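Okay, handing you the structure first.
Moving on, here comes chain A:
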Amino acid sequence: GCGLNTSVGTAATAAGTSAQSTDTVRYALWSNPNGQFNPVTYFTDYDRAIIFNVYSRLVVLDAQQNYQPSLAKSYNWSADGKELTFELRDNVKWHDGEPFTAQDVVYTYAATANKDFPLDPSTLVQHLEGYEDYHAGKTQDFAGITAPDDHTVVFHFATPYSGALATFADKPVLAKHVWEKVPIAQWKTATDLLKHPIGTGPYKFKEFVDGQYVALEANPDYFEGAPATKNLIFKIVSPDTLQTAVINKEVDIAEISNFNSKELDAYKQQGVNIVEGEGNGGQYLTFDTKNPKLADKRVRQALLYAINRKGIIDSLLYGHGITFNAQAHPSDPLYPKDLNSYDYSPEKAKELLKEAGWTDTDGDGFLDKDGQKFTFTINFPTGNKTRELSAPIIQKNFQDIGIDAQLSQADFNTTLAILQDPNKQYDGVLMGGTFRPQQYGSANWWSRWGEDGESKAALDKVNETTDPTALAQAVSQYLHLENDEVPFAFLYIPNQGTAVRPEVKNFERSTYEIFSNVSKWSVSPSQAQ
Partner candidate 1 sequence: MTDATEHAETPALSVRDLDVVFTAEYSGDSDVHAVDHLSFDAHAGEVLAIVGESGSGKSVTVQALLGLLPQYASVTGTLSTADERTFDLSDPAQLRDLRGTHVAMVFQDPYASLDPVFTIGRQLAEAVAVAEPSLDRKRVRDRVNELLDDVRLGDVEGIAGKYPHELSGGQLQRIMIAMALAEHPQVLLADEPTTALDATVQQEVLDLLYSVCHDLNIATIIITHDMGVVADIADRVLVMHYGRFVEHGTVDEVFRAPKEEYTQKLLAAVPSADGTDHVPESKSGEPFDDVKPLLDVNHLTVSYRDRSGKVKEVVHDVGFSIRPHEVLALVGQSGSGKSTIARSLLGLNPLTQGKVLIDGKDIFALRRRERRAVQARFGIVFQSPSESLNPRLTIGDIIAEPLRFVGHMNRKDSRNRALELLDTVHLPADVIDRYPSELSGGQRQRVAIARAIALNPSLLIADEPTSALDVSVQAEILDLLRGLQRRIGFACLFISHDLPLVRSFSDRVIVLHNGNVVESGDTDELFTHPHQDYTRNLILSAPVANPRIQRARRSERSNSPSNHPIPSKGTIK
Partner candidate 2 sequence: MVKYIARRAAIAVVVLFGISLIVFAVLNLQPGNPYASMFSPQTDAATREELLRKVGYYDPLWLKYVKWVGRALQGDLGYSIQLGVPVTAVIASRVGNTLVLTVAAAVIAFVFALPVGIYSAIRRGRVSDRLITVVTFGIMSIPAFFLAMILIRVFSAQLKVLPSSGMITPGFAGTPEQVTWDVIRHLIMPATVLAAMSFATYSRYIRSSTSELLDADFVRALFAKGLSRRSVIYGHVLKNAAKPIVTVLMLAVPGLLSGALITETVFSWSGIGRLGYDAAVGRDYPLLMGITLLLALVTLLANLLGDVINVIIDPRIRVQS
C-alpha cells in the first residue's frame, strides 16, 4: 500500500499549521519513540516521555529529591527495613474506566519476576522474598508482593533494599485487566497493547503516527485534577531543525541541544524563554582496570588530573555544565561534599605517573616504563556531538603529559561491544549515562572494577541499608572509594535547557522529572505578534 500512514484525528484541533491554539501544548521529541509504551519493557527516552504522562507511579520525586506519594497515599518501611507497605488511593480509575486496585500493583511488579518476562528482572524483585521459586516457575504466587486488601500493597524483602523507592518512582504501574490478556512472554511484541497504552496518568493516549507525533488528550478524571490543557502533542523534530520549529511555532516546548550564545540569542529575539536546569546525564571515560598499565590507581588518578574538564565545559558547553567526581549526581542529597575534585593539573598528573614508574627515559617525548611506551587509545562512539568533540581535547590533554594518545571512533554498538566483552583489553572508552535517583554504581556491569573486594562490599552495603543515616554513610563510603580509585574519569554533566514559547505558562521541571507539573502547563492566547 502506498500513501501516508496518517489517520485523520476527529478532534477539532488547530486548523492551521502554526497557528497557536490554547488547548494544545506541543512538545518536541528529538527522535521517534519505538512505540513500546509499556513501563517495564520500553528502552528509549522518547517512549519514556509518553509513558510518564500516560501512566502514574506509586511515588514521585519532588524538586528536593524527596519521595512524595502519588498513586500511593502513603508508604511505610517496617523497622527491620524488610517490609514496605503502600496505602493506595481509592478514587483512581484507569483511562478505560476500570478502577485501579492493589492487584494492578502486584501484577505489574510480579510480572517482571516471571520466568517468561522477556527482559532481565529488575534488581528490586530480585531482593524480594520467594523470588527464586517464583522466577523458576515453582510457585504460582510471588510471595514477595502481597495485597492484603484492594488498597494496600506490601513488598516483602528477603534482604533490605535501599533502592526500592527509587524503583517505584521510576516504574509506573500497569493495568492488570489489560495486560493479563497477553502472555508475559509476548509483552515486547504485543503491538496492539503497546501502541495503545491505558494508564492512570494526567493524559490519555490518543494516537501515535509513526515517525511523526504522539497525541495525548487530557484525562478529566486524573486523580490530582484534570490537566489545564486539553491536548498534549509530542512532535518528532530532528535536533537540527529544532530551532526553526520553535521559532516557527510548530512546537511549544523543546529541549535545546547546546548553549551557544548566538543560538540562545536567536531564541530570545523571538521571545522564546530558555529554562535551564541541572542535567541528569553524565559523561565519563571508562578505564580498563584490568589492563596492566591502568591497574595502578595512581595512573588512573593521573589521567583524571590531566583532563581539563573545566576547559571542556567552558568550551564545548559554553560553561553550562558541572563536573562530578563519583558515580552520583552532585545534586543528590547523599553526594559527599568532600570528594577529591581532581582539578586540572598536568603537574600533579606527571608526578603521579612518575611515582607509578612512568618517565620519559628515551627522550622521545613519550613516557615509558620497562621499555614500553605509554600509549592510550580513546575509543568513542558516534552520536553525541559534544562527546565527539571532547575526544580530541582529552587526546591533547594526554599528549601534554607525555602519553601517546590515539582516537578510535566507531558506531555506538561497536564501541559498546568493547566494554561488553570481558576478555577484551582496552584503554579507555568515552561513554555516557543517565542518572536515576538514588541508584549508585549503576554503570558497573561493564566496569572491570567493583566486582569484588572492598568495592563490592561497599556497594552491597549501600543496597542493603534502608536506614537514612546509615545509608548516607554507606553511600558516602562507597562514593569516596570510587572517587579515590577512579575506575572512570568522570567528566561532566551538561545542563539541560528547554526552550519554551512565551505562550506557555507554568512550565517547570526538576533534574529527574520533566513532566512533574505537566497537568498545570497551559497556553495563553498568543501575545507576541
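Inclusion criterion for the candidates: all candidates are chains of the complex that A comes from, given by their letters.
Definition applied: a contact is a pair of C-beta atoms (placed from the backbone, for glycine too) under 8 Å apart; a residue touches a chain by one contact, two chains touch by 3 or more; residues count from 1.
These numbers come from a predicted model, not from an experiment.
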Hey, among 1 or 2, which one's touching chain A in this complex? 2
Chain A residues within the candidate 2 interface of the complex: 1-6, 8-15, 17-18, 24, 26, 32, 34-36, 41, 43, 118-123, 188-189, 191, 194, 209-213, 215, 231, 233, 235-238, 240-241, 243-245, 247-248, 250, 411-414, 416-418, 420-422, 433, 442-446
